[in-house]
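Every protein chain except one is present and positioned as in the full complex.
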Amino acid sequence: MTDPKLSAVQTRMFQAKAERKLSFEDIGKAMECNEVYAASIFYGQAKPSKHEVQKLCEILNIPTNHLVEEMGEHFYPSRGGLMSMPPTDPTLYRFIEMIQVFGYPLKAIIHEKFGDGIMSAIDFKANVDKIEDPKGDRVKITLDGKFLPYKKW
Amino acid sequence: MTDPKLSAVQTRMFQAKAERKLSFEDIGKAMECNEVYAASIFYGQAKPSKHEVQKLCEILNIPTNHLVEEMGEHFYPSRGGLMSMPPTDPTLYRFIEMIQVFGYPLKAIIHEKFGDGIMSAIDFKANVDKIEDPKGDRVKITLDGKFLPYKKW
Amino acid sequence: MTDPKLSAVQTRMFQAKAERKLSFEDIGKAMECNEVYAASIFYGQAKPSKHEVQKLCEILNIPTNHLVEEMGEHFYPSRGGLMSMPPTDPTLYRFIEMIQVFGYPLKAIIHEKFGDGIMSAIDFKANVDKIEDPKGDRVKITLDGKFLPYKKW
Amino acid sequence: MTDPKLSAVQTRMFQAKAERKLSFEDIGKAMECNEVYAASIFYGQAKPSKHEVQKLCEILNIPTNHLVEEMGEHFYPSRGGLMSMPPTDPTLYRFIEMIQVFGYPLKAIIHEKFGDGIMSAIDFKANVDKIEDPKGDRVKITLDGKFLPYKKW
Amino acid sequence: MTDPKLSAVQTRMFQAKAERKLSFEDIGKAMECNEVYAASIFYGQAKPSKHEVQKLCEILNIPTNHLVEEMGEHFYPSRGGLMSMPPTDPTLYRFIEMIQVFGYPLKAIIHEKFGDGIMSAIDFKANVDKIEDPKGDRVKITLDGKFLPYKKW
Amino acid sequence: MTDPKLSAVQTRMFQAKAERKLSFEDIGKAMECNEVYAASIFYGQAKPSKHEVQKLCEILNIPTNHLVEEMGEHFYPSRGGLMSMPPTDPTLYRFIEMIQVFGYPLKAIIHEKFGDGIMSAIDFKANVDKIEDPKGDRVKITLDGKFLPYKKW
Amino acid sequence: MTDPKLSAVQTRMFQAKAERKLSFEDIGKAMECNEVYAASIFYGQAKPSKHEVQKLCEILNIPTNHLVEEMGEHFYPSRGGLMSMPPTDPTLYRFIEMIQVFGYPLKAIIHEKFGDGIMSAIDFKANVDKIEDPKGDRVKITLDGKFLPYKKW
Amino acid sequence: MTDPKLSAVQTRMFQAKAERKLSFEDIGKAMECNEVYAASIFYGQAKPSKHEVQKLCEILNIPTNHLVEEMGEHFYPSRGGLMSMPPTDPTLYRFIEMIQVFGYPLKAIIHEKFGDGIMSAIDFKANVDKIEDPKGDRVKITLDGKFLPYKKW
Amino acid sequence: MTDPKLSAVQTRMFQAKAERKLSFEDIGKAMECNEVYAASIFYGQAKPSKHEVQKLCEILNIPTNHLVEEMGEHFYPSRGGLMSMPPTDPTLYRFIEMIQVFGYPLKAIIHEKFGDGIMSAIDFKANVDKIEDPKGDRVKITLDGKFLPYKKW
Partner (left out) sequence: MTDPKLSAVQTRMFQAKAERKLSFEDIGKAMECNEVYAASIFYGQAKPSKHEVQKLCEILNIPTNHLVEEMGEHFYPSRGGLMSMPPTDPTLYRFIEMIQVFGYPLKAIIHEKFGDGIMSAIDFKANVDKIEDPKGDRVKITLDGKFLPYKKW
């Protein structure tokens, strides 16, 4: 991964991961969390708990204080900002295209099933499955967010 | 739905749907397709087959030639363009936020599981489920796209 | 109000309000809701309930079916999009300036008091008070939103 | 806090704050000012008085001349510019969304209560309260600005 | 004036002004206000008082209720939005160029003379004088705004 | 002043000015020019004469060849580019707001008084006066530019 | 010419020109002006004199009052705004490309020959010549503008 | 020249030029080419021939291999990108303004004289002349490009 | 085709084509030109000859004068502007993605094979072939443009 601007500590984390030939699946297992969530810590998109920082240091063999300095208790991520919008990378762009094309239909179905409100991106989980298929394997992404109804006052 | 710019025929379709109090679920059932797919026809984001046009006209009670004129065989959608980017509507914006925050992690997991390539937005299906939950119902969106590996030449 | 693009029905609502010399405070009282919330219905930024539509028609003397056609059960607002960003109107721009200048400080305080998460703009209320002051009256806006903590998974 | 571009001295201030495990509440108390105001000095969004600079140096244990060099009498902040617009961070974005959705309603109410003019973002105070609530704690932000009427000439 | 988007009533006001060969100086005199201020009413950038609406109707020979409908008591301008930014018209662009080139110097001088704060664009007057000069007449624009010091809290 | 990107020599000039507690008024007097003009040299927005470079070096106690290397005879400024547009700093933004709101009225008055043409931003002077006022001091900016009539050919 | 947004009167002028198979060279001769200047009146980019309006009406066979209403004495063009920037039309784009590539070299030569200042776009003439050449005819555009030196004050 | 981003070698070329007090006219003569073309090599906008690189090294007293490394046979310029668009520098901006205002008229005249096609910016020459004039010297820029007719197929 | 903004005559051409169930291949054959070129006339991207206009009118059964009025001798297209950039339609977007990803490699190969210059988009032909393939048919687009070497002067 070269394109997203990474801090010195994040770069070190990715290098350690590459050298030890660890996948995010390996790392997620060691940290007892989902692999997408594990990856989001590497990209500075989640706040790891004390326990998670410690686990990360063990797996990646990085001295704990190095990670604590940047990702310690005082750290609250400034999320996003990794990509230009729309992103030029085709793997990322396809996600945007899905929203560009099917965003209004998805909004319409959500309103029909739940009423006026949104699908939370905070009380939210995402995961990726590989569905093997003789005609070509398929990527299955599941997005799972709490429905939040609009308040009146 | 007021915001997305709709053609005269699309507006008429939405009005007929509202008057007859039809949901996209009803319409999808009648058309023998997924409700998200059905909605995407209303928004001009999919090319309906001859059979689908006919079914639509029946359910909505619109003379067939009206729909054929705009959505007939000669019609190939110019997809997207319904929303500004990023969209201002919160329900739509959350989809973009999910990509802004979790896009790079999702890309990383796809590459780890499948190698260098993309998740297709063309050989693609999406659907929405309502997961009831005493702490607040949850929206579950499943995105299912073929993995396309990059070619060398 | 001339600048925000309004639909024919919204324009009619504003005209009726002007002719009858009603303030949003009057309308909110009649609808049993906050005046900011009442105004947000006029701007197409909230979904009125059946009861609220009826009340609006009474106060404004507009035939119910006119409002129902555009703001009935099938209607789910596409929110935002009323202003360019940043807005050129000075009253609106000052709100953006407050965020430009004090946004990061506010984010920092929220994290210190609540942890990693956001202040909801959905489970949210806003109101405006006039604080009389001999040195010049003051506008007091209170924003009240649920804290939503980020999930791990 | 990693995202907003900070000067060398600002970075040092945040590091000292993290090492000493000080909250902005602690710092505000020591400086005899509101915590939001205190944070805005760290982000370079306010001009500290001589006395405030001295207090800051004491609490953070930074030699006075280091701060004076960058934040001394000659210093007048170039405010804003910390975030892209709209910001990608969800905590910051929600503030913008509140304006996008409720900005015109707020403007309308201000005009109805005060007449033609603006709410000042200069003669202005903001503060954050935590409202405990069994259904989920709430963030209460109070914005308090002088009303400035438009002049005729 | 063709470029700025004008409402039907504003267009009518400009047409009446052209037919009667009135300058803004004439109109300002009749309305007992500065000519720049008078012009800003034509462009929808100021809220005319009841008296000013009446005077305008007399000078322009437009029935009062026509103006009242659009510029009556209920009317609060959404200011700005008349030009793209930067404007393409050379007369307008030069104003922006003055700020692009001399904006930071002006800010520096204001801070040196007044301290930390801004020059108000609300408690504000502008006027234009013609200074005759054998080497070419000169335009003298005077901008006069209250200094507003930043508050601490 | 931290925000505008300054070259190494410009930064040194501002530091010397701060250390010696010189105002632009002091510097302008020493250089026999207006303070706004003097400030514009510090920001790289004007080409100083040989004599002005020498004077600057004396007042700021910087070796002449340092300034000559960057601001010598070969130097012609690339003006502007110090701020994003619109600028986020409130003091700068108000200048833009004045043009956004009163730009078309000013253009109209210039045409009425001078005919078809522009107010030059090249054959141009600006200055700032402090008008003391018990209700709050006022900033008076005078912009003085040659009128340039459009040519026909 | 379809793309640039033209007013009703401008469209009529272009239609009359097409029907009568007049070139701008013909029109310029009749109006006793350069053909580029004549074209700029059709595009609303110049203010025609009374005499020029009359001549235009004769050549195009349009009743004088039609043109006077839109292009009369009260009319001062809002110049520019005919094209997006950069323009998509290749003939227009090449002009921008010339500036993109050779703009800084041209600026450098102007400064070397004239000193610090600009080439006026107001006291300005442009014309187009066809240079026949067996290897392919050449377009020769001559831009002729007064040099305006920057003032000190 | 400070604003355009220059490579280390380009900066060295400009410094050498300044130290030796060479104009682009001097350099063009030594290189046997037009001064605008010579300047475009300094800005990285043209590919110098082997011979031109050698001549440049002689005039500027830079070791040949230094220039060859960056501007040798392998070098093909990535043209443009020196300025933001529109440029903020007034000398550069006026060029853009000429196109904004007179671009469509110039396009119209080219089509009338040559038919459907463009004026090449590749098979292209530009030069600058100083026309002395008692009312103020004039800048004369001649743009000379091959006409390229659109192909049919 | 709904998305690209079409003039009244262009819309009529597309309707006639749909009613008569003509492909661009049919139309190209009748007009004795390539189908891509034929389509570009429908989209207002090429200037048809007198003969081509006549042929078009015959095939589409549109009275000649209707087409002549909009696409006659006086007509020179303002090309481009049919899509936003980047386009949201996936079929169009893929073209841009090819340039985003492979644009610099293509530029590098062109320079290596031809030297410093460009591939013309004016002296240019494009065509589309369908290559049948049991693993999925392939689209083959051939772009054929004259190489234009940069001039020195």
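Here the chain labels run A, B, C, D, E, F, G, H and I in written order, and each chain numbers its own residues starting at 1.
Note that in this section contacts are C-beta pairs under 8 Å (C-beta built on N, C-alpha and C of every residue); 3 or more make two chains touch, one makes a residue touch a chain.
Quick caveat, the model's predicted, so the values are computed rather than measured.
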Checked against the full complex, the residue among I:9, I:68 or I:119 that touches the missing chain is I:119
Absent chain, residues of subunit G that touch it
86, 88, 90, 93, 97, 100-101
Kindly note down the residues of subunit A that lie in touch with the hidden chain.
1-4, 14, 17-18, 21, 84, 87-90, 92
Please identify, in ascending order, the residues of subunit H that touch the omitted chain?
7, 44, 70, 72-81, 121-122
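Operating definition for what follows: only the chains that are shown with their structure count from here on.
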By that same contact rule, can you tell me which chains touch subunit A and subunit G alike?
I
When contacts are scored as defined above, which chain pair ends up with more C-beta pairs, A-C or F-H?
A-C
How many Å are there between the centre of subunit F and the centre of subunit I, using C-alpha atoms for each centre?
50
Can you tell me which residues of subunit C touch two or more of the remaining chains?
1, 4, 37, 76-77, 79-81, 86-90, 92, 97, 100-101, 107-108, 111, 117-118, 120-124, 148
Kindly provide every pair of chains that touch.
A-B, A-C, A-D, A-I, B-C, B-D, B-I, C-D, C-E, C-F, D-E, D-F, E-F, E-G, E-H, F-G, F-H, G-H, G-I, H-I
